[in-house]
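One protein chain is absent from this view; the other protein chains keep their places.
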Amino acid sequence: MLERYRVRTDLALENSEKYEKDQAELSGVVIHRRENREKEITTTVVKIETDSGARAMGKPKGTYITLEAPNMKVPDRGFHREVSRELASHLKKMLPRKKDAVLVVGLGNRKITPDALGPCAVEHLRITRHILREYGERALGDERTPMISALVPGVMAQTGMETQEILQGVVRETRPDVILVIDALAARSTRRLNCTIQLTDTGISPGSGVGNYRCGLNMETLGVPVIGIGIPTVVDAGTIVHDAVSDLLESLEDAELDEFLAELISPSLREMFVTPKDIDDTISRLSFTISEGINLALSQR
Amino acid sequence: MLERYRVRTDLALENSEKYEKDQAELSGVVIHRRENREKEITTTVVKIETDSGARAMGKPKGTYITLEAPNMKVPDRGFHREVSRELASHLKKMLPRKKDAVLVVGLGNRKITPDALGPCAVEHLRITRHILREYGERALGDERTPMISALVPGVMAQTGMETQEILQGVVRETRPDVILVIDALAARSTRRLNCTIQLTDTGISPGSGVGNYRCGLNMETLGVPVIGIGIPTVVDAGTIVHDAVSDLLESLEDAELDEFLAELISPSLREMFVTPKDIDDTISRLSFTISEGINLALSQR
Amino acid sequence: MLERYRVRTDLALENSEKYEKDQAELSGVVIHRRENREKEITTTVVKIETDSGARAMGKPKGTYITLEAPNMKVPDRGFHREVSRELASHLKKMLPRKKDAVLVVGLGNRKITPDALGPCAVEHLRITRHILREYGERALGDERTPMISALVPGVMAQTGMETQEILQGVVRETRPDVILVIDALAARSTRRLNCTIQLTDTGISPGSGVGNYRCGLNMETLGVPVIGIGIPTVVDAGTIVHDAVSDLLESLEDAELDEFLAELISPSLREMFVTPKDIDDTISRLSFTISEGINLALSQR
Partner (left out) sequence: MLERYRVRTDLALENSEKYEKDQAELSGVVIHRRENREKEITTTVVKIETDSGARAMGKPKGTYITLEAPNMKVPDRGFHREVSRELASHLKKMLPRKKDAVLVVGLGNRKITPDALGPCAVEHLRITRHILREYGERALGDERTPMISALVPGVMAQTGMETQEILQGVVRETRPDVILVIDALAARSTRRLNCTIQLTDTGISPGSGVGNYRCGLNMETLGVPVIGIGIPTVVDAGTIVHDAVSDLLESLEDAELDEFLAELISPSLREMFVTPKDIDDTISRLSFTISEGINLALSQR
């Protein structure tokens, strides 16, 4: 029997939209949207509060904050500082009270342009752990900052190891209070690519940015709070076909449609992703926007 | 009025298949196919001999040799030496009689993984021009080799210049006898990605690999023979939607279908490309296969 | 007979210091130094006005402006914007009156960290030529900017061509009004590494940053004004030995010393360079400082 073709999105916002479209009630999920017209940033907070909400959304219980800023697509010499500030303000609220040691993890494959967001963002971070441990607080002058460490673990094809295995070991040795995980995500809609930031206290599923599901990185698996920060940079190739065709075939029942699509969308397409032609500049810019957001959030205690 | 949506392919082979499928006669185009079962390489030679053939194919008159080797997708410690040898043997026949100075150009954007094929391939080439000019033939021992130079001009978003402008200048100064241009191509079918090499004496249209049409690089524009060597590494995002939908709508007339698709395939999709998730290893491997083919062809005079 | 060992420096400032030290008169050379204590930037203007001055200095006639800012060695989130501004103000004065088309060239080898300054700086530039040519001035909104193009020609071992040959061709095709050439330089003193910017209207000698003397890039060879912008990132390995030993042997006559040193400093050492252990961060930061200086100078007409 054919596997159902499942449209994948890493954005809680997009899961919730499906329900809005259907005008279905989504119990256990609370959604707030706020628009800042001056800065042109729309902020949506999706709170999944119950198990049934989690099932309906296909995402774990927790808070998902999405910043949508269409201007992020436009080159900007300041690397979109106003978005960094917005990100920093949400991140500060999400950090646990004890945050003396922060581990930042840049997921993804630095050799594939749209998947290099995490590794690139980590490059611009201010790393302080080794300095504070060797010279103490005075080494950094007036600035108060936690011990910040960072890791770019690589992807399974490069390491042969699950990211979870690598991080479990590193967490046990270095005992951070909180982990920030940066990853490239997959969106459902090409419209959202590279102009949306999702921040969540539920951690992240590494590799999902380009489609290989790996075990989750979260409080349960790592033993400390894990905050996921992601930007959608790709859409699954099957998804754009799915969407085009399902519009055509609105009359079909959902079940029929799924079966039909599973046949139409070839397995080879499932091993492909879609990304914009200017993804190089985009990743270079967005990695700064994120790292600056983190730098701001961690230095302004 | 809506522009027709045009499915793009850089492979002459794929243009000709359309006609084969329609069982249409294609006057002015001669096609020969040869299969080497032992090496698992299929070689197709498409010769476009007349202007009407060129119009039908949407490609300039000339010879297009396509090597299809499904094994190229599989990692191989020898970087597919048998494909390199096959490429070298065809390339040698295509080179002009006078080939004392060869300029190799690696087109594409080294910062976008599937577009980095040209820049990567050039890195593995044996560059000899500066040695031969300074020390003469004896510097290279017994080996007889032409003066080989190379350039990675970058893409227009990085340089602000057409590749044609850059090459016209360099050709005028350094006067090569022949130019080899290596580029990532766009295929129509995902099945052909990363396992097909096209070799043509008609030059190449730079940037076409990711869809920005630039002025051609060929005998007319550069004043010396230009041989194009390309591997399809991406499919236009619109194309996979086009193909999925047109299968559904076979009953429509062609003109209706085009109009319908032009509406369906959003402009944003036209700025996107589709590529496999393991494109990093693929580019690393294929760039060796090509550079080794060129190294072999130029050293074995 | 032994070749004299020649200590190499690309900084006019260091040539002039030799004379200051010897309290020798240096006719035909005018030197002005100005210190900005607040910004901690020392600016030295060396004007070589006569042929005898040029011979004594071992540098062509022209103006050499050196900014020394020890703070440039310190990481700075703003990429040393105050240095960028100082650079921009000098650069604006040095630009010719007609500057509607500017070509920026990033010299050096992007694969060798201290030599990657030019290629990295070019990545952060705002390239406008292709936009202005296609859409006209209105495409850039209110901003008035010249047509900016850029090229990273690569080094001779990669291209087989002299940089001069490549640029002569490109200049003939694209006819810029002025060329800015960015290069990593060699200093004599390790103290100057990565905290000194030299700006000169005499152009530059590509490859000198890591020691391969190439034909000059200047008004004579390229036909348009050439402004050189460089930061010393390496010291020749022979130089640090030379300096250590010559201190020991002050009693020797100069000629004896040179002969002695030529014997002491092995040829293999001449193929080596010295650079700091944190050169990766340094290049990443300084390339921004320079590109931002250029961006500021060209947009503020």
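First chain written, first letter: the chains are A, B and C, and each begins at residue 1.
Keep this in mind: a contact is a pair of C-beta atoms (placed from the backbone, for glycine too) under 8 Å apart; a residue touches a chain by one contact, two chains touch by 3 or more.
No experiment lies behind these values; they were computed from the predicted model shown.
Between the chain not shown and the residues A:Leu151, A:Met219 or A:Leu252, the one that touches is A:Leu151.
Contacts to the hidden chain, counted on chain C, fall at residues 109, 111-113, 157, 190-191, 210-212, 235, 237, 240-241, 244-245, 247-249, 264-266, 268-269, 271-281, 284.
Residues of chain A in touch with the missing chain: 122-123, 127-131, 147-154, 156-162, 165-166, 168-174.
Criterion: only the chains that are shown with their structure count from here on.
At the interface between chain B and chain C, two copies of one sequence, more than half of the residue numbers in use are shared by both copies.
Rounded to whole angstrom, the centroid-to-centroid distance between chain A and chain B, based on C-alpha atoms, equals 36 Å. Of all residues in chain B, those that touch two or more other chains are 157.
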